[in-house]
Every structure is written in C-alpha cells, then in structure tokens.
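Just one protein chain is left out here, and the rest sit where they should.
Right, subunit A next:
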Amino acid sequence: MAGIGFALRTLVERDDLSARLQGYGHAAIVAAGPWLFTVLALAAFEAATKGVLDREALSRVTALLIYNFSFSLVFSGPIVMVLTRHLADLLYARQAEEVPGVLIGALILLWGIQAPVGIAFVTLVLDLSAAESLLALLGFLVTGGVWLACVFLSALKNYRAISLAFALGMLVAFAAGTYLSPRYGEAGALAGLTLGLAVIFYILLGCILAEYPYGIRNPFGLLPSFRKYWDLACVGLFYNAAIWVDKWVMWLSPDGQSVAPGVITNPSYDSSMFLAYLTIVPALILFLVSIETRFFEQYVAFYRDIQNHATLQRIRQNHKLILSVLGEGIRNIAIVQGIICYLAILVAPGLIGLAKGGIELVSMFRFGVLGAFFHTLLLFAMIVIAYFDLRRILLGVTCLFFASNAILTLAFIPFGAPWTGYGYFLASLLSFAVACLAGIWCITRLPYMTFIANNRGLH
C-alpha cells in the first residue's frame, strides 16, 4: 500500500523564500528614486536655462520633460516590478549568465510598447520640428531604459554606480544645455537633456554588462514571469500611474495651460508638488537604514528559523521581534518626518517666496507636503507588505491609491485654488490608512499567514 502523505516531503523542502528576500530589499530606491530624480532634474534644467530661453520656450521644454518622465514611468512600471522579482529568482537560482539576455529582452519589450505610443504622440499630437520630435522621442525611450537599468544595479546594491551615473548625466545635461540652447534654442535644450539621459543610460548599461559579462541567451525568459507575477505588474502600473494621476487631472482642469499644441500642464500645481516631494528625503534615508539593518535581519531570521525546523516557541519569539522592530521604525520615521513636515508647512510662505512663486502656491505646497508625508508612509507600508509577499493586498492598495487620487483631485477642482492639492493629501492619507491597517492585520497574524493564508505550498 502506498505510503500516503509522504509525498508531502517535497512541500516541506520547498523554498522560494530566499528569492523573495533578495527581491524587495531595494524596492524603496526603485520606487522613490525616479520620483526624486524627476524633481531634481527639472530644477537643474530650470537653473541651467535661466535667462537663455524665453519663458514660453522654457515652459514648453519643461512640459515635454515632465511628459517624458511621467509616461516613461507609467509604461516601465509593470516591467520594472516583474523584472525586479524575475531577476531575484534568477540570481537565487545562480543563473547570472542569463542577466544580459533578460536586460535586452526587457528593453525590447519596453521600447516595443513605448515606441509606437511615442511616435504616434510626437507626430499626431505635438507640433514640433523634425529635430525636436526626434529628440523628444529619443529622450522618452532612453528615460524608460534608465528606469529599467536601475533595477539591475539596485539588485547588485551598486548605489555608487547609480549615483555616479546620475551625477555625471546631469552634469553633461547641464553643460550641453548651457552650450547648445543659446545656439539652437529649444532643440538645443532638448538635445542637451537627451544627451545627459543617454549618458546615464550608457553608464548604467556599462556597469551591468561589466558585472555580468555573458553572452545574450534566452532574452524572452522574462515573459513567463508576467503570467506568474501578473499582480506585481499591475502594482507597478497602478502605483506609477497613481503618482501622476493627480497631475494629469490638474492639467485637464480649467486651470490647465496649453503651452504648445497638444501639451497641457499646470505649472503652479506641478511645481508646488515637486517642491513638496523634496521633503521626503530624510524619511527615505531613515527607512533605508532601518530596513537595511534591523528589520531585514529579523525578517530573515523569522523565515530562516521556520525552514530550519524551529519550535513554535522560537517562531513566536521571532514574530514578536519583527513587530517591535517595525513598530519602532515606524515611530521613528513618523516623528522625524512629522517634524520636517510641520516645519515645511510653517515656513511655506518663505519657501514659496524664495522659489518666486505666487501666494496661491502656499496652500498647494502645504497640502503637497502633507500628501507627500502620507505618500511616503504609504510607500513604506507597501514595501513592508511586499516583503511578506501579500501581493493581493498590495494590488488592492495601489488600486485604491490610483482611484482615490484621481477621484478626490477631481472632486476638489470646483472649490478653487485654496483647496488645490487637498485631493492628493486625502488620497494618500486614505491609502496609507488602509495599507497600514491591512499590513498590521496581516503581520500581527504572521504565523497564520505564513503557514496557511499566504502559503503557496497549499494551493
């Protein structure tokens, strides 16, 4: 008679955990990096071209740049999320020789989506010269490539290379922009920017291929992962769209300005929000430090000990430690970021004055700061949720953030300037609250979640 039940042995030895451990360690950088870079690049660009381009030309190029960042981020989002996980699986399975192939495959996939959309937009909607069209399109494609490339380097924890690439690229953009824009106007400014982005992309590619000096094989090995991690792809899409959806809504609002045929923006909303985003930097650093060290250690210990046949008593102890480390981390971040947030709100009129903005920007900036505060906490909550592989919750939260940010921003348009930005603030507060409650609810029941509710070995 068959020894029933003993086939379960394979289930006990199943282990996709270690792959997961490597997957999300740097999600904060991948998620928040582009967000911050967009803001910094815009500021640098304005500084570089000040007094060279006239106001209209400046706002046209700025708008093009914003479009570029905004849409390249949305298109690359699903691929970046799946790629992050696929790469972790590959590295865990010690198949590093497939990495160059995956890079090429991912780029082909991304550009295969970006190119038709970009070409259609540039030729059908925009009214630019041939040179400008080409440069805008190139910039769009290269930026998408940059977001992808960052995934590989953050998997390597090669933050130095990333920082260096971005610094050099911005320097080149600054220099080339300064040199080219007086001579060729808008086309020159665009050329300088695109060149800078290309430099970033080139350095990142170089670093990746230096680290993985293998031939290209199995370039479309990534595709099956989309079926497996379709929920992550949706998370990437919704989250990146959620970051931008309030801007899109504001562009289309009565306050939106048409800076060129087919290009609508809302400069006051955009700039106050971008300025507000800068306040999250301290929280981001704090989060990286506490995730990288204490939380990650406890997290790994919890799962490792289970796999290494720990007793229930030990599992409960580890669970308690995770909860206390998380609680402490959240408290610290909330305190520090709360203070910064409070200060930013306090000095808002001064800051806006420094940035030469109108008085109507003050309330927008204040809501932006509050929104960014909860948005950052939401991001952290999502990353912690991702650590525990609660992908359905993650998907729910990102959907909520996208929908509420769109709807609430729309809802407050009729109330006029004093309420602008309130929608974003409410949406991030609401999404954070939901993410936090869902996260707490799951993580306080972590042993049950691990063994039953979220145990893929059971299904």
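The rule is simple: a contact is a pair of C-beta atoms (placed from the backbone, for glycine too) under 8 Å apart; a residue touches a chain by one contact, two chains touch by 3 or more; residues count from 1.
Criterion: contacts and distances are computed from a predicted model.
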- Message: Leaving aside the chains you can see, what is the UniProt protein name of the one that's missing? Options: "Phosphoribosylformylglycinamidine synthase subunit PurQ", "Cupredoxin family copper-binding protein", "Sugar ABC transporter permease" or "Glycosyl transferase family 1".
- Response: "Glycosyl transferase family 1"
- Message: I'm checking contacts with the chain that's been left out. Which of A:218, A:307 or A:324 qualifies?
- Response: A:307
- Message: Considering the whole complex, not just the chains shown, which residues of subunit A touch the missing one?
- Response: 1-9, 11-13, 306-307, 309-313, 315, 392-393, 442, 445, 447-448, 451-453, 455, 458-459
